[in-house]
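Excerpt of the complex: some chains, original placement.
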Amino acid sequence: MNYPLIYERSRKGRRGLRLVKAVPKAEDLIPKGFLREAPPRLPEVDELTLVRHYTGLSRRQVGVDTTFYPLGSCTMKYNPKLHEEAARLFAHLHPYQDPATVQGALRLMWELGEYLKALTGMEAITLEPAAGAHGELTGILIIRAYHEDRGEGRTRRVVLVPDSAHGSNPATASMAGYQVKEVPSGPDGEVDLEALKRELSPYVAAIMLTNPNTLGLFERRILEISRLAKEAGVQLYYDGANLNAIVGWARPGDMGFDVVHLNLHKTFTVPHGGGGPGSGPVGVKAHLAPYLPVPTVERGAEGFYLSFDRPKSIGRVRSFHGNFLALVRAWAYIRTLGLPGLKKAAALSVLNARYLKELLKERGYRVPYDGPTMHEFVAQPPQGFRALDIAKGLLELGFHPPTVYFPLIVKEALMVEPTETESKETLEAFAEAMGELLAKPKEWLENAPYTTPVRRLDELRANKTPKLTYFDEA
Amino acid sequence: MDYTPHTEEEIQAMLEKVGVETLEDLYAHLPEEILNPPIHLPDPMPEWAVLEELSRLAGENLPARKAFLGGGARFHHVPPVVQALGSRGEFLTAYTPYQPEVSQGVLQATFEYQTMMAELTGLEVSNASMYDGSTALAEGVLLVLRETGRMGVLVSQGVHPEYREVLKTYLEAVGASLGTIPLEGGRTPLVEVPEEVGAVVAQNPNFLGALEDLAPLAEAAHRAGALFVAVVDPLSLALLKPPGAYGADIAVGDGQVLGLPLGFGGPHFGFLVTKKAFVRQLPGRLVSETVDVEGKRGFILTLQAREQYIRRAKAKSNITTNAQLTALMGAMYLAALGPEGLKEVALKGVYMAHRLQELLLTLPGVEAFTPKPFFQEFALRLPKDPLEVRRALARRGFHGATPVPREYGENLALFAATELHEEEDLLAFREALKEVL
């Protein structure tokens, strides 16, 4: 039986929330020409129906709260319930209140900025970007402004990204008007240094790296890379998606990176919310500080304030002051753990991934770049098995699968990131399930899952004749 | 407290299995020079102490429950039922629904969201959300530039100044040019649209709150081969002609007014709605209905070839994380109120805003600036610097008088009223304003 759409639960004339007692007439207030002719077709449901609908939908959904969710590069760690209560404390502040009435909120932002600078080894920061990719764009625009300011804007038109990079890296470079060039990975899974050298030139604006990279490998030659970049006048960009592996242990700033974006919804426990909202602060070295977006939070004699005084700024990247309630959560996380807690969390995220890697190898999975992997690793099923079928089989066994088919340089990739908040026995149960799948009949695997709310969906149909709204004729 | 489950014994057993002796060894291959940097952070605290410190910080703010502040975000009721449903752990802690078999909750709710946004705007296709109104606008304009192949943009001064700033940042990145149509008498005048312009942008109600008849401008845009982008207040669309009905090809805006907590500015959500013809240029996620192998209805992410994780440098945008949860809460709000309830909320605010203007205009030195009719906010010219007025009001426990940038005129401030205001609130505010002027 199909789970009903809220529109299918709707009944003409039914009312839910009523927030207004005496309703003024539209015609008395607004000339008819401005008014819509027919009301929007919104659902008409009572409050109990609303509650049942969304409660039921949530019961057709898994999350970290229900299930092990080892998505590579997504850092699906536990989101403390404390943080939800923390965010509620700041729910009712307007972005345009008098700054004297939001000193607590501004102080929190300022303090968080200081913590993040300390953890990344950066010298200035913006909390404005709303997500990782938004931070990437901000960071690359800062680099662009820097080159332009130095008169190299017209020559430096290329951004280098490794072939193992997140898709958002090349997409960001494109959005910032750059040409993207891929740098191949070496046989050890790290950036091919010789290839990189060949690409470095006065035409290159930036190199975007994730470290550890998407194979879970720390770029051991990072200091040489950053030296080469510096010599070539190239800015080094750090994609913070994988910071969880090293937070507290090593800092992008010390590695020679000029710009860092952070995903507060990965490393710093802001819940993913089914795909957002997140928060993507960007830290920079001092030479890039003049180009940060406005406003920034500053501390002055009269307290904290939003500063717009940054003449070389790239401008605004978002309205208001960023995803503030996400910042509250990250602040709470850092203050709860402190440096020792953050370092322990990072180390255990690595230990969990290494341990799970061993367990999977014992069960017949291959790890093509089997170096000293950190918080994640990329495995392959044995010959003859498809990553997709493994994923769907896992669903049937009650686990959320790893990221599949990424990074692109590994065929049938299963990119596994267990995170530090998972227990040893959860990893073992997962490995057990992964092993079990290899013993299943081929047909069983190809048709899994069986008992999920829906089974394999017709993706082709959705692509060829997408039906994108209830009223859409498809 | 670090939320890790490991006991000492387990750590030892695991270390042994992976072949190292200590946790430090896991980092042994990192360059020594960068390992274990000195980092100064406050000491860890138990959670009650964290809450206590946060409560102290929260106490340094003066929450603005019955505020009269406008400027693209307003005080509206935040329904507990929406908050309760939106904070169900499954919605809160899920990732992007890449595995549809176990993600029907988020996917179906998004499909419903897309439907509601299309209905509100009178357009056909909504993506699953953008970060906020300003980035939705920027992405909407970029879509138009891709579609038209032109590099010129003309934007009304009636568009929120921060949105225009963000648009400027995004357009500079791709080398597009941005021209402005100055307001005349608080409204966007009809102008000629030059040939190189791909996108014409206006806002309704505009930044000063005034309602605009944008049909002529949209028509002018179309005549010039450009597309028309409308920035809209979704709450207003319970009442007002939808952008699809006056020729908009794209509608964008911010969802805060749909029952989301202000949260000092975020997270809210941005929406981006357009015509089916442009769907393959649309940035961000899209959900489609489909069927499973047994013919059962299901929902799935679709047309993913537009997106960064498939298309990389050729993607329509770099967006990945969006504002899924807050967008779903916006949809819950719309469903909770329904068309009638939403209209009532819109009307009450319109009524109260007009009444507020009437009351404030009785104060000496206060002049009308936004022409009637307006929606739920309006600008007044004050006899004093609005920054000072805002502060003096705050000292009396009132929040009002959002300073309007100088480009619109001197000493202008925005005032708003919503469903949360009653006559006595307006009267009390007038008294306070009288005292500080």
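First chain written, first letter: the chains are A and B, and each begins at residue 1.
As a working rule, a contact is a pair of C-beta atoms (placed from the backbone, for glycine too) under 8 Å apart; a residue touches a chain by one contact, two chains touch by 3 or more.
Note that the coordinates shown come from a computational prediction; the quantities given were computed from them, not determined experimentally.
**Student:** With each distinct chain shown just once, how many copies of each does the entire complex in this file contain?
**Tutor:** Across the full complex in this file, the copy numbers are A x2, B x2.
Here is the rule we go by: only the chains that are shown with their structure count from here on.
**Student:** How many angstrom lie between the CA centroids of chain A and chain B, rounded to a whole number?
**Tutor:** Centre-to-centre distance between chain A and chain B: 19 Å.
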